[in-house]
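One protein chain omitted, others in place.
Take a look at chain A:
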Amino acid sequence: MPDFGFLAPYDYSPLTILAFMLVLAGYGYALLNMKQQARPGSLRIVIFVTGVLLCYGVMQTRFDYYSQYMFFVHRGQHLILHHLGPFLIALSNPLPVFRFWHQRMGPSLLHWLSPLGWAYRILQQPALAAFLFVGLIYFWLWPSIHFDAMLSRPLYWTMNWSMLLDGLLFWWLIFDPRSPVTTTALGYGKRILMLALVAVPQMILGAWIVFSRGMVYDVYEVCGRAWPLAPETDQLLGGLLTWIPPAMMSVIAILIVLRRAMHEDGKFVKSRSKAPSMAGENAS
């Protein structure tokens, strides 16, 4: 009999479980009830569900225990919450699902939700989004703040949720499937610029952690490690996880955006040169 104890949450959070269940249920319901031609293909569904399950896995399984008591596992947790998970979710293009639910919301509900729309539009200003993306990493890794966050349960949950939500906002801005030619979506050049810009400070921070002689994050020292790993090794591995994989993900994302830009290069030229005012009709 295999041991499934690993799948049980270390720090049970009903709100987190509810949020993930709502997302999966909302996605599944939309898939079953939307028009055939709008429905994402199976590969996109698999990518979306993988992204969601990865995020759930690092928050509500035994993995979370190791994240709390090992610096490098913690860095791995944030790599998934802030990078890989949201990256996959945004890449899977859940736009048809958003549209499905948007159409089903009554006008009064939409009215009530409009402040969220404003906040969303403010947060998705490219400069602000890039600043927030890097700023949150620096904020939570600021040694004194990191110490507090690892000691306080509410702060710890705030940290993880803020990373996940910011990751979703950022990667959605980058992988917005709508073409900037025909819609107000961010231009490909700006997306690539953002990806390159956010990579540099992350590399500096990661390298700084790797090459620090002393213990930067002694909270793991104070609160006991999950198993006896040399503190220097823990810090080194954590630094590498802050440095290399996020930089690689920026590069991969740049390639994906470039490919999309090149794909669209010839597509709209003719219609644009003939009648600029008609360009919007290509949106569908």
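The definition used in the following text is that a residue touches a chain if its C-beta (ideal position, glycine included) is under 8 Å from a C-beta of that chain, and two chains touch if they have at least 3 such contacts; residues count from 1.
Here is the rule we go by: contacts and distances are computed from a predicted model.
The listed options are "Anti-sigma regulatory factor", "Secreted protein", "NADP oxidoreductase" or "SCO family protein", and the UniProt record of the chain not shown names that protein "SCO family protein". Considering the full assembly, A:222 is the residue among A:8, A:222 or A:252 that touches the omitted chain.
Here the missing chain is touched by one residue of A:20, A:161 or A:208, and it is A:161. One chain of the complex is left out; on chain A, the residues touching it are 11, 65, 68-69, 116, 119-120, 123, 139, 144-145, 147-156, 158, 161-162, 165-166, 218, 221-228.
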